[in-house]
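The block underneath contains the structure these notes are about, expressed in structure tokens.
A single protein chain has been removed from this complex, and every other one stays in its place.
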Amino acid sequence: MLGKLLKYELKATARYFVPLLATFGGITLLFKLFMMMIGFGNDPLRMTLSIFIVTIYVVAVIALYLMCFIISFYRFYKNFYTDEGYLSFTLPVSINLQILNKLLISIFWFVISSVAFMFSIFIFLAGTPYWTDFCHVLSLSFQEFNKIDPGIRFLFITETLSSLILSAISSPLFVYLCITIGGLLPNHRLAASIGTYFLATAALSLVTNIFSSIFPNFMNFTGLEKFCYYLLPMMIIGSIIEIIVSFFLTRYLMERKTNL
Amino acid sequence: MNYILECNNLSKVYSGFLALDRLNLKIPSGRIIGLLGPNGSGKSTLIKLINGLLTATEGDILFDSQPLGIHSREHISYLPDRMYLPEWMKIHEVFTYFDDFYKDFNKEKALYMLKDLGIDENKRLKTLSKGTKEKVQLILVMSRNAKLYLLDEPIAGVDPAARDYILKTIISNYNPDASLIISTHLISDIETVLDDVLFLQNGKITLSATVDQIREEKQKSVDQLFREVFKC
């Protein structure tokens, strides 16, 4: 059943993401072409144009990630808390699978968008004078990184990776929880969901601030070692708690408190 | 006796309003039942509770002697009182969707009925008129070989010719071991199709009888009786 759910969710989301990614690719190519046409140099006109293009490009990247978030939000809301909920909630599929389905597709598009982003950076830089600078900076960083104690290095890599993966899981789940809470209302569910999201995000950052003021060690960025011992593990534990609470509370509310 | 559906002491309160009031109901297999009542009497609330779209304030529902869950969703074919299909899909895509998720869905039958009603399967739902969408939904629901059909106002929006076709579809497609509950306030159109009628008034069942019992005892049709009982 999960396979079938994934198939239809992929189809439904591709309607938004294919044009979105195509537009993003188009913008990348267009700017690249433009940059090549104006050429590179230090005169004010070229500098201004370059800054202008890079600014628009950064906006496009932010828009891409924002759309990932908005589409993920909208799909869950539309599928369960509008008239389509009459279909979704009466399918012979467990709520577990329904949530997992939405989550996996959200992560999938997030990964695809990130790949597209990295690819577009590569296209932007390749063949320009900046390419050598970029490679130089990268190799320097690697050299620096290799000087660090292998134990800490390993810890840093595994912790960073897990933290990234866990937050890719926890953020959609957190969004789903907010929508489900908003969906408890008889009317104005969309507004309530968005409101819940902003309130809950504010509450979370407040908790984080209080926590870091009580335990200043966690906000100590002097050296990779401290980072690996305090902040990263804390972020990982925080994500795990967020995942567990979001998932089980969402499931409970959808199974036991639905009122469409 | 085995009942396909049992509601025990079922109550539902909506923001202070008592929509269902300690309702008790037992539905045997093989019956076509009219759930009749004016607007706001609790018909849709009852049907939505049975589909798990609402959570009961009190009481419980058993389907096939089990609490609601995947089993009940596998065997209940539900027609809501609104458009509930993803609008961006084409008709044949929705058919495949039902075929994928419901083991009891008969796609050939659905395609046959679609052709009978002269609807093009390559059309997108978005582009269809309200009446045509209702027909597509009814075809989907009636093409399942379910144990219980719950049709919420199935004939409200369609023209009389289509209404006749729909009633014939219901009669000739439904499995005699299954039960079918139709909620409506347009009684005269469906009266001859029903075995039993339930009158729902202010969240309570005020009358439960067979159509011929009512005609025999009161010498009037269910429609006439309904008009008297729910006179304004």
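Worth pointing out:
Here the chain labels run A and B in written order, and each chain numbers its own residues starting at 1.
Here is the rule we use: a residue touches a chain if its C-beta (ideal position, glycine included) is under 8 Å from a C-beta of that chain, and two chains touch if they have at least 3 such contacts.
Please note the rule applied: contacts and distances are computed from a predicted model.
For the chain that is left out, the UniProt protein name among "cysteine desulfurase", "NADH-quinone oxidoreductase subunit L", "TonB-linked outer membrane protein, SusC/RagA family" or "GntR family transcriptional regulator" is "GntR family transcriptional regulator".
Hidden chain, full complex: it touches shown chains B.
Among B:9, B:24 or B:192, the one in contact with the hidden chain is B:192.
Touching residues on chain B toward the chain that is not drawn are 30-32, 164, 167-168, 171-172, 176, 192-195, 211-212, 215-216, 219-221, 223-224.
Everything that follows uses one rule, which is that only the chains that are shown with their structure count from here on.
Between the Cα centres of chain A and chain B there is a gap of 43 Å. Partner chain A is touched in their complex by these residues of chain B: 14-15, 48, 51-55, 70, 73-74, 76, 78, 80, 82-86, 88, 97, 100-102. Listed in rising order, the residues of chain A touching chain B in the complex are 1, 4, 7-8, 12, 15, 83-87, 89-94, 186, 256-260.
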